[in-house]
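Note that one protein chain of the assembly has been removed; the remaining protein chains are unaltered in position.
Chains here go by letter, A, B and C, matching the order in which they are written, and residues are numbered from 1 within each.
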Amino acid sequence: MLSVERIHSYYGKAHILSDLSFEVRRGEVVALLGRNGAGKSTTMKSVMQLVRPRQGQVTFQGRNLVGEPAFRVAKTGIGYVPEDRRIFTDLTVIENLEVGRQPARKDAPHWTVEQLFQIFPNLSERRGNRGKHMSGGEQQMLTIARTLMGNPSLLLLDEPSEGIAPVIVEQMAATILRLKAEGLTVMISEQNLHFARAVADRAIIIEGGEKKFDGSFTELEAHPEIRDAYLSV
Amino acid sequence: MTEILRVENLRKSYDGFLAVNGVSFSVAQGELKALIGPNGAGKSTCFNMLMGQLRPTSGQVFFDGENITGHKPRDIWRRGVGRTFQITGTYQSMTVIENVQMALMSHHRKIFSIAPRAWKLYRDEAFEFLRTVAMEEQADRPCSILAYGDLKRLELAIALCHRPRLLLMDEPTAGMAPSARIELMQLTADIVREQGVSVLFTEHDMDVVFAHSHHIMVLNRGELIADGNAAQVRNNPQVQEVYLGGGTLFKEDSHA
Amino acid sequence: MAFFLAQFLTGLANAAALFLVASGLSLIFGVTRIVNFAHGSFYMLGAFIGVTLMEILPGHVGFWGAILLTGLAVGLIGAVVEMVVLRPIYRAPELFQLVATFGVILVIQDLALMIWGAEDRMGPRAPGLRGVWRIFGEPVPKYDIVLIAITPFILFALWYLITRTRLGVLVRAATQDREMVGALGVNQAWLFTGVFALGSALAGLGGALQLPKGGADLLMDFNIIGAVFVVVVIGGMGSLPGAFIAAVLISVLNVFGVTYLPQSTLVLMYVVMAIVLIVRPYGLLGREEVAGEHGQVGAPETPIRPYGPLGMALVAALIAALAIVPVFAEQFVMTLIVDMIIFALFAASLHFILGSGGLVSFGHAAFFGGGAYAAALLVYHTDTPMELAFLFAPLAAGLLALAIGWFCIRLTGVYFAMLTLAFSQLVWSVAFQWRDVTRGDDGLVNIWPAEWLNAPAPFYYFTLALGVGGIVFLRHVIHSPFGYALRAGRDSPRQAEATGIDVKRVQYAAFALAGAMAGLAGGLFVFSKGSVFPTTLEIGESFDALIVVFLGGVKTLAGGVVGAGFMTVVEDWLTRLEYWRLLLGLVIIAVVILMPEGIVGSLRTLWNRLRHTDEEEVR
Partner (left out) sequence: MNLIRRTVLGMAAAAALAPAAALAQDTIKVGEINHYKRMAAFAEPYKKGIELALSQINGDGGVLGKDLEFVFRDDQGDPAEAVKIAEELMTREGTVMFTGTILSHVGLALSSFAAEKGYLYLASEPLADSLVWGSGNPYTFRLRASTWVQAAMLAEEAAKTDAVKYATIAPNYAYGQDAVAAFKENLTRLKPDVEFVAEQWPALFNIDAGAEVQAIERAKPDAIYNVTFGTDLAKLVREGGDRGLFDGRSVYGLLTGEPEYLEPLGDEAPEGWYVTGFPWYGFEDGTPGKTFVDAYVEATGETPKIGSLVGYMTAQSIAAAINKAGATDTASLVAAFEDLKVEGTPIGELSYRAIDNQSTLGAWVGTTALEDGKGVMVDWEYKNPAPYMPSDEDIKAMRPAE
């Protein structure tokens, strides 16, 4: 579904991703693992074209994305939830969702505001509230709901468990599994291996902008040295 | 143990909403104490009141027996309270060591001096502080290109500069890799031990919290619902319900 | 009572055009964060295009149709300007874009002159709306009533658009985080263009709507821009209802001012703005500006270092070269270099607070002109010897900066800038209107140097010593603990405060120092020209300095000086040509687009790229 081939990405002058390739298949949940600064966020941004890879190809459903502006990437059906949440704090919950709204898509589940409120009941209670009066967990829920309004077929979640209370992290895991059940393909980036293992089918480990491992969690369990070398759990 | 910080019945309301509602606690000399709780529980508000960024609606804060309620952050700092931020606040246009030198210049009250060249001042002293946090090799790199974890360590060095007796750390390990988290907290614990500094910190990473704090306080909806050691807090049913959850997703469990 | 009502209605009618133009500016700022100084130019274009269309189209339909068409046309021009000039530089440092908009002003001025000629045009009358209606016996022009009736509809339409439509939601979201809006599938580039076009169209509409009350002339752009900014700032930048309230407030107060305090016409609105900002630092309905929520735009600044041996040698060589100029060069070259040094010192003093302190002042001329006036007044009224009067220039300017800074320094960002502007206008108006002391705009003349300096070469050396000395001193301060504290307060006020630095006090002291150094430049200026006029205190003078600092490069230490040198030379050369404003505008726009880090910053980047010294890894 998504294929990243040998991309090189830079941030300013710094070479962040080098020669990175991987694939995401329809219907699976993939976890992108690695230390802070390993290049996980840059990988996600490179898919979204928020960071333009200087070399390499990003293909989504047969369409090359490199060089497209971010809004076109989003329109192809990739939903992106950034790590620092970035909700529109001056807008109400309903308005935040409105920003994300896109027409229905054939190959992806279609979401309405009411459906999303069923998944995220907290948001329903606060629908008229402005974003800035919400807690971190609620904000995280809102960013996901907002992105789902675009009816994506592939969802990129950058560090969904970062900085939220453990009890919310559990809810988050349940939510991701539910989205998967609805037919969504999901890619998350994580530092929390336990969380990743709870939701993902497959792990990709990157370090220093390069891919170090790509396989199932069972395989990863079988190679504790990889885990110790790159994940430092 | 003597008490370094005492908070009495602290309250803060915004437009009628009680963000912090009658919180009282104390921190003893040489203690490493964690303040945890769900987002929006009032941790940051609490912290900002301790450090003078926010003025409490009511209640008092005593540092070393003196009432510091409502004092300005810089005055509280001068009394011997250091602080690190959840989102790092370093001087992007300076080198790593200049960041530390800046704090030292302030400590030595050289802010309004226009005669000397700043980059020569207190360089050796600053270097020592960088060594404390293992940043000496990066001393002359521009601060703007540091990795996040290194920024956190730099901030710690800055906070240590005036030899504080109390350190307030707001989510010190947020955004860091697990190994770096442990490292940073180990470093902090060493400093606590060696220099007799007290630390009060907020944190979301339960591994860090349970591994490194002597005492833990749990804040929920502006009220303290627990204050005790790790076991007491972990077994508190109310804490489990509002914050820790089933505890299936953090480390202790998987290793158990 | 009837008279008051009539006055009030006059105020409301005046508020109509003002609100239209101001709402456009507020909208543009709210979304794009661009302080669009060219907004007055769109207003002027609206007037000229409106006149032209009304001449072609007859009758009622023609008149109102022409106004709508004008809005469309100016909106289209706005869209072109946004796409060509502004789109390439959204990522440049904050407020950098205002330099580009200044270039746009110059270009539009000359284009308007080329197309419509120099002569003023009377605006056509609205068909059927000539004459007055009597309200309680007082004559009120019919067209005034129409304007008063139209405005609330426009306010409501805009309010509805922004708060109730999807477009409005997107616009407000983009105001906060453009990139995220893009990542959610919205083409934010077009959103920006659309908003800019809408804002420009409103300005154009304003220009066309006021035609029956006035006309079209080439000074309209500058004449309205001050009032428009005042309205937007008083209302709170980005707030449409705020702009409406402020437009009414200013217009009505103005009408009463004209009646009861006829001399107040020049400053009334600036006094109101100063009072509002002192009481409510973010305007009536504005909210606190959070600068750089998602990190500062533009590349981070590199740490500063005093020049190495090579740099020192180059500077020494330059100074040596300047020192021998009188030996071989003719008098005019010396005059030009004196001008350049004075301007460079003035720019360097602004650059000091702007670059190191992050304090963008729109009123720095108050200190330049203040210093010049201080010295000139002493000489003119008390025959003080030049040497003593000269010392008084930096002193008085420094004291003035202490007084003005006391009010301004508590504000931040655009509001700080606008309050400094308000105060500089107050200083200007004192010089302009207190004729018994300052001789008003007749200025103070015959302020020449003392005997021993009163020849080209001695004065040249005098300027060289003090001007270059001043610049070197400012650079030294930047490298001192004080300069570092100033930068610390800019980089992270929170951290600075938490480590014992009184950020506001440091900024206050820096503001005063910058004022004193600008005053020194002013002192040199007055004795080099022999006269001083209120023009040295004008907004334009402040903006000249601001523009050269941005063009030179805010994030470089040499930016102000190099920018001043560049501008003096380019201007000296271009003003010999017929359409120099057009060319100068194009030069400014070109520099802004091609060198977004300023001249020095971009040359440095280029130099680093050539030498491949950019290997430092970022993680």
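Simple rule for what comes next: contacts are C-beta pairs under 8 Å (C-beta built on N, C-alpha and C of every residue); 3 or more make two chains touch, one makes a residue touch a chain.
Worth saying up front: this structure is predicted, and the values here are computed from it rather than measured.
**Q** Considering all chains of the complex, which shown ones does the missing chain contact?
**A** It touches the following shown chains in the full complex: C.
**Q** Which candidate, C:288, C:330 or C:387, sits in contact with the chain we can't see?
**A** Missing-chain contact among the listed residues: C:330.
**Q** Out of C:63, C:392 or C:533, which touches the unshown chain?
**A** Counting the whole complex, the residue in contact with the absent chain is C:533.
**Q** Which listed residue (C:82, C:301, C:339 or C:597) would be found touching the missing chain in the intact complex?
**A** Among C:82, C:301, C:339 or C:597, only C:339 touches the chain that is not shown.
**Q** Under the stated touch rule, tell me which residues of chain C contact the chain that is not displayed.
**A** Answer for chain C: residues 3, 6-7, 10-11, 13-14, 109-110, 113, 118-122, 130-132, 139, 141, 144, 213-215, 217-219, 223, 254-255, 258-259, 262-263, 265-266, 328-333, 335-336, 339, 432-433, 435, 439-443, 445-446, 448, 525, 529-531, 533, 535-536, 566, 569-570, 572-573, 575-576, 580-581, 587 touch the chain left out.
FYI, only the chains that are shown with their structure count from here on.
**Q** Which chain is the middle one, judged by CA centres?
**A** The most central chain, going by mean C-alpha position, is C.
**Q** Taking the mean of the C-alpha atoms as each chain's centre, how many Å separate chain A from chain C?
**A** Inter-chain centre distance comes to 43 Å.
**Q** How big is the gap, in whole Å, between where the Cα atoms of chain A centre and where those of chain B centre?
**A** Result: the chain centres lie 30 Å from each other.
**Q** Show the residues in chain C shared as contacts by 2 or more other chains, in ascending order.
**A** 616-619 - these are the residues of chain C that touch more than one other chain.
**Q** Two or more other chains in contact with one residue: find those residues in chain B.
**A** 145, 147
**Q** Under the definition above, what is the set of chain C residues touching chain A in their complex?
**A** Per the stated touch rule, the residues are 166, 169-170, 172-173, 175-177, 179-189, 294, 299, 614-619.
**Q** Looking at the complex, which residues from chain C come into contact with chain B?
**A** 296, 300-306, 476-477, 479-485, 487-488, 490-492, 494-502, 506, 509, 616-619
**Q** Sort out for me which residues of chain B touch chain A in the complex.
**A** On the chain B side, the touching residues are 37-40, 145, 147-149, 171, 174-180, 204, 206, 241-251, 253-254.
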